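Only one protein chain is missing from this complex, and each of the others stays in its spot.
Think of it as A, B and C in the order they're written, each chain with its own count starting at 1.
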Amino acid sequence: MDLSYTPEERAFQHEVRTWLKRNMPKRDPAERPLDFHEPERVARAKVWQRKLFEAGYVAMGWPREYGGRGADVMRQTIVNEEMVRARAPGLIGMMGIQMVGPTLITHGTEEQRRRHLPKILTAEDIWCQGYSEPGSGSDLASLRTRAEMRGDEFVVNGQKVWTSNAQFADWIFCLVRTDPEAPKHRGISYLLIDMKTPGITVRPLVQMTGDAGFNEVFFEDVRVPRANVVGGLNDGWTIANATLFHERNMLGSTTRTQQVFQGLLRLARTQGRGGRLACADPAVRRRLADLAIRVETMKLEAYRQLTDTLRGRPHGISASVSKLVTTELNHDLAEAALDILGSYGPLARGNRRARDGGAWPLDFMFTLGLIIGGGTSQIQKNIIAERGLAMPRELRA
Amino acid sequence: MDLSYTPEERAFQHEVRTWLKRNMPKRDPAERPLDFHEPERVARAKVWQRKLFEAGYVAMGWPREYGGRGADVMRQTIVNEEMVRARAPGLIGMMGIQMVGPTLITHGTEEQRRRHLPKILTAEDIWCQGYSEPGSGSDLASLRTRAEMRGDEFVVNGQKVWTSNAQFADWIFCLVRTDPEAPKHRGISYLLIDMKTPGITVRPLVQMTGDAGFNEVFFEDVRVPRANVVGGLNDGWTIANATLFHERNMLGSTTRTQQVFQGLLRLARTQGRGGRLACADPAVRRRLADLAIRVETMKLEAYRQLTDTLRGRPHGISASVSKLVTTELNHDLAEAALDILGSYGPLARGNRRARDGGAWPLDFMFTLGLIIGGGTSQIQKNIIAERGLAMPRELRA
Amino acid sequence: MIDFGLSEDQEALQRAAREFLAAECPPSLVRDTAEAPGGVPRGLYAKMAELGWMGLAVPESHGGLGLGTLELAVVLEELGRVAAPGPFLSTQLVIAALMRAGSPAQRRAWLPRLVSGQAFATLAYLEESDRHDPAGIALRARRTRDGYSLAGAKLFVLDAPGADLFLVAARTRAGAGPAGVSLFLVPREAAGVRVRPEETIDLTRRVGELVLGDVTVPRAALLGGEGKAWPPLERLLDLGAIGIAADSLGGAERALEMAVDYSKTREQFGRKIGSFQALKHMAAEIVAEVEPARSLVWYAAYAFDHRPREAARAATIAKARLGDVYARTVRRAVEMHGGIGFTWEHDLHLWFKRARWNRVAFGYPDHHRERLATIDKY
Partner (left out) sequence: MIDFGLSEDQEALQRAAREFLAAECPPSLVRDTAEAPGGVPRGLYAKMAELGWMGLAVPESHGGLGLGTLELAVVLEELGRVAAPGPFLSTQLVIAALMRAGSPAQRRAWLPRLVSGQAFATLAYLEESDRHDPAGIALRARRTRDGYSLAGAKLFVLDAPGADLFLVAARTRAGAGPAGVSLFLVPREAAGVRVRPEETIDLTRRVGELVLGDVTVPRAALLGGEGKAWPPLERLLDLGAIGIAADSLGGAERALEMAVDYSKTREQFGRKIGSFQALKHMAAEIVAEVEPARSLVWYAAYAFDHRPREAARAATIAKARLGDVYARTVRRAVEMHGGIGFTWEHDLHLWFKRARWNRVAFGYPDHHRERLATIDKY
């Protein structure tokens, strides 16, 4: 075990830290990370990703020929750490960087890689994900959006839902049914679709927070070149599972969690409660300590997973554990903040008396969405029990 | 709504209170209620029940012809309340009073009633319950103890388990399979068996607490008169369900819970913790308050259920809710005590430094047994969801 | 004879209220009211007043129905069930204050309008410190020749935007204890009164800040004795706590119902999701919290009228418990719905957010737990 950096890594860390200090855009404290609902913020976010990319800090592990740096995982980890420390804004192109990119690197054609990877990095192309459908949530494989082959093209009809960022995305990666006769996991393909193609309609799906980050995406006779299939025809389920793993990792990241805990601590140190500061109340102190311990656990666990990656060991079900634990933890952090805030807790965004710009109640709801999205807590527990512990499978149709 | 007593009820309450003050035996504070493992304690407990009966305070609602008083539910409730208040020892014949007795009153023959009911009241006959088997726990209906008809007798072979008090019981009421060909719920009968019958062996099953309250009961060619079936042949499942309801009510009673909470409070008021009394610690205070609220909830809920009884309304799933909530609550009370006790918590019975005679860690284990016994928490939740909310039934064999 | 349940009349009231509100207060009305200024669904309130609800707990001699706090709780439970907007509870608190401590003139001036639904009222007691004890009342009321002058701000005032009358807690003598707290009736139109809306996430409530810019009121505006208002105010807060607890009970019941209903229609993996044990147990755990909690609400309402020595304790218990139970219930209800429960389009979030406000209104759960510890002398 060794948790110290090499001299080179330390020098790199210093370089990143200095760069961030000089280049980081000012942030509205009420602005929630990864929540892009105003066009102006989208534009700013693209500029920021581009800048980070030019500095060499985006997807550093990707091969050089596609715009990456071929760097080791440690470098990327250092960048991520420094971005958290600096409270830098999140990357708008995350869906491309964390999900499509790695999928294309592993399963894509050379043409697909050359076409898409560089623009993912520069934020020229923003991607969104077309997996869930109104009738297919936890049971994703029951999806019904159909892609029929006509000549050299697919004709796509159907509907996707919960599509974050579709309102400004340039491309969507979709799971579509290409063989309706096959067993449900076997007739699915992974398809890349240009969002400007005629026949695509995006309808915002407003969340309970009032934000419109999600969308429904309707496909009506949408024509997609055959070359846009990733991997083999009807191989989509396997490929998607590899990508889902990335998603769980992303959602489960401890990055945001550490920032949120720091915010909670600041709140407890400044908010009065029953005539004294919240952090002077022994019950509050112990609750904070308990949350701190859970945050620390997930931070160290991320190091352990990183080490497994570095050693080339399989992760097993650790992505599911992280997803389960981290989303619940984030929700609990927000709830602790609301409890500390008392009557100030429910004050909405925009209210001048609201603490931290009214971010806490929104975060409380937003994190409940994370518990549900990307595989609910129930689904993660099924995976942990069935894949991790080899307990007998549930009877499912 | 009216929570005040009539003048008659108040007079009766006064009478009971006075009687208890004069007649109650001295109690060892470390003695846990309903836990009879020493012969001497069994004898003392029989004397106590007899005395209570002679005063007219046992099973007051039973018909006069069988030794009851034909009294209304309120009278019995007042007695129960006063017994809690006085911290009177529990009744050793509870299994007979709460389970067999009511079953015989509803389903028994006149002969069965006359033979058994009076001796249940006087504690001359102590009853135990033969339901569970090693292979049939939650899935009780899969039981395999067989009773074959030979002439006017049944010949019983098989094994029961978790049989409380079998070591000194005079009678056992059993579920036995009388028709192995019928669907599993339909071939079961409810049988009364004299524990002195040849072929019965009782083997103590020591609990994790070290107490031997449970037993295994083995039946080897045990001959039982046909007249000992209660209700119709093969009707045992229906009858047992009525009895199970009584059991849930009994286990779920809030009587014991209130006493335990008072004990916890005394502990918090006297036990030092980190340099001050535990009850001066705000976090401990709030935890106690939270437990007090749950205790109060179940106390009032018992009044509500009583009122439903008085009004002749169906209880629905309230017995399952009570069982679930009260057993978990009792376990949480014991855990709170252990947390307050710090290093003193794990000290065992008999240790001179152990608080309350070492009752708390035992209670912590004992209550876990209550969570599991008489239908686990999982089974209660199934019942609440399926019977109470009409959610679709689980696929079961 | 213990009779711990609703009487036939009370059950009839409950049924009637449920039917009436199912028809008259659908989620669409709740949403429309959220968009409208003032936050009072006038049509609904006119009908509620016709049914006599506004004067439910007012003696018949004063034009009311002459019922008690338990009946009030029954109606509040039903209002909570439909997440009804508007100043029902707030107005009831001021009516209770008038009945308890109001002078004949004060009653004459306000009761008829409040009981008939022509005017609404609310209690303004919290300030920046957000304290629910006497120390929370710092706003000074200074004696003038003819009356008093009040200056300062009251925060988190429920239904302030639609209120015509404010019952304001202020200090007529410096200090932080109970002595010196007074209550004043301040009409909305008094010079210097300003209401600034305080938007919360709860779309079903209107909360506001009451800004008093040197508001002058006559001596007759004083409700009860000068400096002696803490005990009646504390009792009003108990009534508020009971009211919110009842509302929470109804809301939790409804949220559970919605989740269970959904689980019986939604299919995944070729099964109704309600057949999965995980969902069944989640629902069962909610039942095991919500069902017994009803007894707490009933008892608190009963004790408020009939057991003065236990009233504060019962109110505090009901509020603490229901604050937790409602919040946990809606959280689980959203989870049982999955993604759809997280949308603005689905109605469930109306209850989800109301539960957050209910949790803190009239004292957050920890406040009440500490209060219980004090009452029970831990």
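The definition used in the following text is that a residue touches a chain if its C-beta (ideal position, glycine included) is under 8 Å from a C-beta of that chain, and two chains touch if they have at least 3 such contacts.
Computed from a predicted model, the values in this text were never measured in an experiment.
For the chain left out of this panel, the touching residue among A:14, A:27, A:269 or A:352 is A:269.
When the full complex is taken into account, the listed residue touching the unshown chain is A:286, out of A:14, A:27, A:150 or A:286. Between the chain not shown and the residues B:65, B:124 or B:339, the one that touches is B:339.
Hidden from this view is one chain, which touches chain B at 132, 135-139, 142, 161-162, 205-208, 210, 214, 272-275, 283, 338-339, 342-348, 350-351, 353, 361-362, 364-365, 368-369, 371-373, 376-378, 381, 394, 396-397. Within the complete assembly, residues 1-3, 5-6, 9, 74, 77, 265, 268-269, 279, 282, 285-286, 288-290, 292-294, 296-298, 300-301, 303-304, 306-308, 310-311, 317-318, 321, 324-325, 378, 380-382, 384-386, 388-395 of chain A touch the chain that is not shown.
Where chain C meets the chain that is not shown, the touching residues are 276-278, 281.
In this text, only the chains that are shown with their structure count from here on.
Work out the mean CA point of chain A and of chain C, and you get 40 Å between them. In chain C, the residues that reach two or more other chains under the touch definition are 271, 279, 366, 370. With touch defined as above, residues shared between interfaces to two or more other chains in chain A number as follows: 283.
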